[in-house]
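Structure in structure tokens, see below.
Note that this complex is displayed minus one protein chain, with the remaining chains in position.
Our next item is chain A:
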Amino acid sequence: MTTPMMTEHAVEGGAGRAPAPPPAGRVRRPRSGQWTAWAFLAPVALYLVAFYAYPLARNADLSLRDYTVRSFVQGGAEFTGLDNYRAVVQDATFGTALLNTLLFTGVSLLFQFVLGLALAVFFFQNFRLSTTLRALFLVPWLLPLIVSSSTWAWMLNSDSGVVNHALSLVGVEPVNWLTSPQWALVSVIIANIWIGIPFNLVVLYSGLQSIPGEVYEAASLDGAGAWQRFRFITFPLLRPVSAITLLLGLVYTLKVFDIIWIMTRGGPGDASTTLATWSYRESFGSLLPQFGPGAAISNLLIVMALLCGLLYIRSAGRSTES
């Protein structure tokens, strides 16, 4: 839900940067023309209202009311202002969930990006079989998340998992990957990094292709080594692509739910609970749904993603101006 919003904002931001002044002396169009224009706009406006504006408004409304199952069905939920937000922030789970969300997102992004970039640069050298190998690296992306997460859960099983079996062969004590408070978050992060590398690889690889070859040629004439070529050409010229990769990755990672839910259900206790899984647990995870707090948590997530998006737009705007 957040991604389209971001792009919407990006578009607005883009338009806001350089508003084209109306040509001087142009006569205002007749009314019927205006109506035709709006008729053409209507489908997309309707679409935006029905699928983005309305659900967002409804979610905001849910989070501001004291919804019980009864008032959900019969209407008349009491307006309670920010009570749900207050309850969420004061909840014992909030601190853990927020910290876990930041760790999960930060560490995932860092490793996905670094590994994705390294692989992109590696495959850009176009050695034999590089296309085949690159295709293989896309496999995690092609698998349905439920398949890859279940496979990870199965591999990391404390008693019968292949990872602990491998560890035992080299004489390492078994690790309770998914069931110990110390390792559960690490395990889901590892799985998420694995799933996210292909996306970074593909986008950064296509970014590399857009860097003109002459620049490298000129650099090698000046005697630049491999590291210098990367440091002073590839990395700076890849910056716009890197920025959008990281932003998309961030929005995507903030709301990751399925991997964690399938692997640990956010457990043990709250050890791997993030804001996304907590929001789900509140709204749908027990016999008695709590729509209000669930909506409040998901709104906090949306705001976090929105803030990062605005930061990106500002920095992108600044870099084009300079």
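Here is the rule we use: contacts are C-beta pairs under 8 Å (C-beta built on N, C-alpha and C of every residue); 3 or more make two chains touch, one makes a residue touch a chain; residues count from 1.
By our rule, contacts and distances are computed from a predicted model.
Q: Name the absent chain as its UniProt record does, using one of the following: "Predicted lipid carrier protein YhbT, contains SCP2 domain", "Biofilm regulation protein kinase SiaB", "Methylamine dehydrogenase (amicyanin)" or "Multiple sugar transport system substrate-binding protein".
A: "Multiple sugar transport system substrate-binding protein"
Q: With the missing chain put back, one of A:92, A:129, A:170 or A:221 would touch it. Which one?
A: A:92
Q: Residues on chain A that touch the omitted chain in the whole complex?
A: 19, 28, 34-35, 37-38, 41-42, 45-46, 49-50, 54, 68-70, 72-74, 92, 153, 157-160, 176, 178-181, 264-271, 284-289
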